[in-house]
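A single protein chain has been omitted from the complex, and every remaining protein chain is retained in its original position.
Moving on, here comes chain A:
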């Protein structure tokens, strides 16, 4: 069973886990993800592989506590095991030397941007990263992103760090300053939609990494389907990266809300269980 060999919190809600899964560490390329299940009663959730160390046989996962499973995962400690991890899944990022490549990362999406920024830089791109978060405490992996980029710009919604405002304002300013050849946007769906709308005007190739609901992650159920260029695509096998100018983001956002009620019920029950466990100690 995959063992967590190192764990820390990057921010109050974002966990960083280094997990031993040699066969995935060996095979994984930037842009790919895993599906994991914590225990026998668990659900299967997708998480992008933020980094890997083939020699050590480990992969790094970054997880934001949103619902039951992510909260439970972030409650695990060094030495704990995860029941199932399958992968690497999805298509690797299609990367080349574009010239100037801008990586826009929002919130926990920065973790997904990181391996791709690193790979883009290794290919000789001038990498400019624009990192966005609601507030300073939620900004993660700044040092890593600096090492993977030629330049980093930061925006926070409340202005507590970097420039006050959205990543799209930063992106617009950048595009007016200098030629941009490629944009990668990863973060909340609404952010990826906004970035794609900005770059569409300028005709800049833009890739986004979609985070639809998944179950198996191997193409057998279609739960993750999205409309891209008017056609149904499966995020788990055809993606997760797609041309941002072709994605039906509104449909994706509606689909992501499918189980809101159940997700809340599940999280509430988990919190209650944790509370009971603490009280009985």
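We take it that contacts are C-beta pairs under 8 Å (C-beta built on N, C-alpha and C of every residue); 3 or more make two chains touch, one makes a residue touch a chain; residues count from 1.
Convention: contacts and distances are computed from a predicted model.
Colleague: Consult the UniProt record of the chain that does not appear here and report its protein name from "Hydrogenase", "Light-independent protochlorophyllide reductase subunit N", "Electron transfer flavoprotein subunit alpha" or "Glutamate synthase (NADPH)".
Modeller: The UniProt record for the chain left out of view names it "Glutamate synthase (NADPH)".
Colleague: Return the single residue from A:42, A:57 or A:165 that touches the missing chain.
Modeller: Hidden-chain contact among the options goes to A:42.
Colleague: Who touches the missing chain here, A:56, A:83 or A:134?
Modeller: Per the contact definition at the top, the residue touching the missing chain is A:83.
Colleague: Mind pulling the chain A residues that touch the left-out chain?
Modeller: Counting only chain A, the missing chain is touched by 23-24, 27, 37, 41-44, 68-69, 83-89, 215-216, 218-223, 225-227, 232, 237, 251, 254-255, 257-259, 262-263, 265-266, 269.
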